[in-house]
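Excluded from the complex is one protein chain; the other protein chains are retained at their positions.
Note that the chains take the letters A, B and C in the order they are written out, and that residue 1 is the start of every chain.
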Amino acid sequence: MDFRFTGQEEAFRREVDDFIQRELPANWTEETLYWPGGYGTIPDFEEINPATEIFRRKLAEKGWLAISWPEEYGGAGRTHIEQAIFHERISYYRATGPDIGTLISGPAIMRFGSDEMKREWLPRIARGEIRFWLAYSEPNAGSDLASIKTSAVEDGDDLVINGQKTWSSGAHTSDYAWMAVMMDPDAPARKGISLVIVDNKSEGITIRPIINILGLHSFNEVFFDDVRVPQRNIVGEKNQGWYYLMVALDFERLVVAIGGMRRTLEELIQYVKGTSRNGQALSCDPLIQDKLAELAIEIEVADMFFWQTAWMLDRGLLPNIEASVLKLATTELSWKLANTAMEVMGPYAQLERGSKWAPLGGRVCTGYLDCISALVGAGTSEIQRNIIALRGLGLPWS
Amino acid sequence: MDFRFTGQEEAFRREVDDFIQRELPANWTEETLYWPGGYGTIPDFEEINPATEIFRRKLAEKGWLAISWPEEYGGAGRTHIEQAIFHERISYYRATGPDIGTLISGPAIMRFGSDEMKREWLPRIARGEIRFWLAYSEPNAGSDLASIKTSAVEDGDDLVINGQKTWSSGAHTSDYAWMAVMMDPDAPARKGISLVIVDNKSEGITIRPIINILGLHSFNEVFFDDVRVPQRNIVGEKNQGWYYLMVALDFERLVVAIGGMRRTLEELIQYVKGTSRNGQALSCDPLIQDKLAELAIEIEVADMFFWQTAWMLDRGLLPNIEASVLKLATTELSWKLANTAMEVMGPYAQLERGSKWAPLGGRVCTGYLDCISALVGAGTSEIQRNIIALRGLGLPWS
Amino acid sequence: MDFRFTAEDETFREEVRQWLKKEIPQRWIELDAGIWEETEESWALSREFQRKLGQKGWLAPAYPKEYGGLEMSHMRRLILSEELNYNSAPISIEAEISVNWVGSALMLFGTEEQKKKYVTEVAKGDAIFCLGYSEPNAGSDLASVQTRAVEDDDGYIINGQKTWCSYAHYANYCWLGARTDPEAPKHKGISMFVADMKTPGITVRPLINILGRHSFNEVFFDDVRIPKNSLIGEKNNGWYQLVMALDFERSLIGTAAANQRIIDELVQYMIEAKHKGESFANDPLIKDELAEVAVENEVLRMMCYRIAWMYSQNTHPSYESSMSLLFCSELLRRLSNVGMRVLGPYGQLDMDSKWAVLNARIMRIYLSALSIGVGGGSNEIQRNIVAMRGLGLPRQQ
Partner (left out) sequence: MDFRFTAEDETFREEVRQWLKKEIPQRWIELDAGIWEETEESWALSREFQRKLGQKGWLAPAYPKEYGGLEMSHMRRLILSEELNYNSAPISIEAEISVNWVGSALMLFGTEEQKKKYVTEVAKGDAIFCLGYSEPNAGSDLASVQTRAVEDDDGYIINGQKTWCSYAHYANYCWLGARTDPEAPKHKGISMFVADMKTPGITVRPLINILGRHSFNEVFFDDVRIPKNSLIGEKNNGWYQLVMALDFERSLIGTAAANQRIIDELVQYMIEAKHKGESFANDPLIKDELAEVAVENEVLRMMCYRIAWMYSQNTHPSYESSMSLLFCSELLRRLSNVGMRVLGPYGQLDMDSKWAVLNARIMRIYLSALSIGVGGGSNEIQRNIVAMRGLGLPRQQ
């Protein structure tokens, strides 16, 4: 057992750290509104700040958008631990880079796609040339992926897709949908789903914005009206989508903003050390100390699961419980961080960015709004707990 | 709206208070191990302490075992508010008196029994001549009363009962079982249950002790082997038992130890005022103050529901949500009281009675053990929450 | 004991309901501006509504008749407040503050002339006060006021800065705490003033809140000259006057009524969503949590009734108010979190989205829950009051 980074890992960590500090736009870390665990700010900010696109291209040049992929597909051929190191640093500096394509679509294609498919898509993803959006959720379907209704009917070499997706985060800034469709409506719900890649520019696609709680455009509803897609865009085998989705969920979990959590806690500590109220430093208040100590413990716990999950992936183990635990721990943590910050900072934390009185550049105010999205997003906390009970303990499904 | 006691209620409260202080054995309140909300100590203590039997008989003489019953059945013809006043005071002094007969069987006979049955049973209950035990729970049935398997078959004027009850609190110190049996096994579970009164001395009954967590004999398992009971002992109509049980549960809820909770909090406050640790009075510790303030608020909340429930009964309203809320609030409160006491008092609270170092005469130690019984007893907290969601809010049953 | 309202009370409640049905403007319902969400349009509507309320004597119903009130009983005021809030009537929080805090304090400490002027204006809905208590980095403790008021022959000259002044940009007057004796110990040497917001030297700067709206302000006083008769009560005795007046706090019954509205709507939503097969709404954990919150709101109502009843018996609540404030702030947090879970992602949409559910009210209550019980450890302060006054434990250092 060894809790240290190896020499190589340590060197890579330094390289990543130096790179980010050098290449990230000045003041980015202080000025971005991104809250660890929240979904609400990223697409919008990428759209309005071209500097992040430049940064992303530089990451792609180094092969860091696809760190753990083989070099033949444009990756850096590194380990998952190294990938985790990269993610930890990226989120510590609140930088952007990895996205749906590199984190979900790419690994799934690598695992389930044909050789032809791999050659067609992986290098473009790794080079950061194309972006994907997740087309899973549908109206009135709640968080249960098995109730997908958007249909795909085979017609010659094509599929013809009809239906609607919603909560489509970043659909308006992406190139392709990574999409779950129902190909066999007569099969049991979980045996008729297929995964397919759909070009956003296809005829019959309409994207309409949904403005989120922050007043930003991150969500969309997307309509599919007789949209034609070549059958070779089906990922892996048809009707195996449910299984692929479950496995992909496990990979996705590694992308938790563990560095961002730690950063935010550090800033909270700085704040209480530097702020007095009624003549007493906040850092001396035992109730505040208690709250921060509790946060520190929970971050430590999430941290351990983070590295263990990465390590399991390197050893070819499928971290399904660990991944659920990690998701559960970090979404609730995101919420607790925001709520504790609100309590500690008082009314000042309710000020939006732009006010000179807003602590942490208004990030707490955003965070309080944004953290709720992860809690109720796909795979709510309740569902995660059920997964742990079922897969982890072998208890019967209720 | 009026939150005061009326003049008559106030006078009755004084009368009860004076009576208890005068008639209760000296030092009883300090010496008894009874914990508010726990089930574990009472039958045993009644058995070993004849003084409580004398006290009970004096209560019966005043008609106070059946305060709200009509005088023709041996009651005092008073209101439910007055009954609540009586219960509040009784539990404040940790005295005994009201039991299954006066609280559950009696009111159910009054509401559902024939005139003949009322005349036969009510006066004897009111005079404290007979005691009942609750024969609901069965092995492997969990907390769901609908899964009763003990059978009762009609045979001439009799019923013949076969089966087993368990967790039978006080069966060994009582005279009659207040019993739920299955008379129509072909009917849906909730339409085949009847309530019947069974004499403990009937042939075919075997009572075996179960020693509880306190090392006391309060539970029993009771076996019924071809036990014959006259059919006139069926309460109300046959196969209506489920409905009667549900209504009876609502009445039962009023018997929460609200006075005992308040008393225990008072003693905790006394303790922290009188105890120093490392030179500082416990009462000055802000964390301890917080905990006690939280308890005080929760007791206040339970208190309000207590009086409101009594008031509803006086107005002929059936307090089903209120009763569930009261049960939920007080069982969790019992647990919190014990746990807070343990935290505040440290290792001393773990000493059993008899040690000169045991605070509150060892009651905290007992209470910590005993409070768990109410939490997992019939109608667990989860079930109560479901009842509130279903009956109170009209949400669909899950 | 009696948990009922009298028949006359019930008739009064019905009268209020009917009146509200008629008088709440359709446009107000469409705007649905909650707490801290006022816009120019909603503010104008609420001012107009408050004047109508004032004409009926329902804006400050407890006031003596000579100052525009009805000398209404406590229980009836409770009923009035419940109905106003359950039906989301257009009352701004600032109007409530003007009536319940400032007006009540003026009634106690003002001269006859001051009462005739300000109290009557407030009761008629003609005047709005903003509070000039908080100062930057001073927490919630009035005793650390730094703003100075220097007396000369003509009156007082005010210099300093206030913050968190809600709706100062609309207010007619500022209810101002300023230090008149800088040599005196912390709690002494403070006086209370009424400053006309149009006085030269007063500058109002907006603080944009979490909803992106302008509700809070910083107010700067730069050599602001106010007349002698702006002083309320005794000079240098302001802190004590305020402590006394603090007990005139706004009853939480309004919050309880507003919560009830939310709970009713959430329940309705869950029942309908279940029919549509929405999985969020089927979760037993969420259902249980909603049930628990519903019960707790029932408790809050009872607490408010009891406090009102105590007033009606001329008993002064001591720790009971702290208890209910504490209970209320924790309840609001839980309610808004449960609500967010019931609605799932739909709960995160603002009211201009066609997918928004329940007019985005849950999201807004999630935000407004913040304004109670946070900052300066105010829940801790309330808990300490319960421990001290309710349980007789010593004061915390």
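To be clear about the criterion, a residue touches a chain if its C-beta (ideal position, glycine included) is under 8 Å from a C-beta of that chain, and two chains touch if they have at least 3 such contacts.
Predicted, not measured: the structure shown is a model, and the values here were computed from it.
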{"item": "Which residue of A:16, A:33, A:81 or A:196 touches the chain not shown here", "value": "A:81"}
{"item": "Sole contact to the chain not displayed, among A:54, A:296 or A:318", "value": "A:296"}
{"item": "Residues in chain A touching the chain absent from view", "value": "1-6, 9, 81, 269, 272-273, 281, 283-284, 286, 289-290, 292-294, 296-297, 300-301, 304-305, 307-308, 310-312, 321, 325, 382, 385-386, 388-389, 392-396, 398"}
{"item": "Residues of chain B in contact with the chain not shown", "value": "137, 140-144, 147, 166-167, 210-213, 215, 219, 221, 275-279, 285, 287-288, 342-343, 345-348, 350-352, 354-355, 357, 365, 368-369, 372-373, 375-377, 380, 382"}
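Convention: only the chains that are shown with their structure count from here on.
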{"item": "Furthest chain, CA centroid comparison against chain A", "value": "B"}
{"item": "Distance from chain C to chain A - Cα centre to Cα centre, in angstrom", "value": "40"}
{"item": "Distance between chain centroids, defined by C-alpha means - chain A, chain B (Å)", "value": "53"}
{"item": "Computed distance of Cα centres, chain C from chain B, in Å", "value": "43"}
{"item": "Per-residue overlap in chain B, given as positions that touch at least 2 other chains", "value": "286"}
{"item": "Interface hub residues of chain C, defined as touching at least two other chains", "value": "282, 380"}
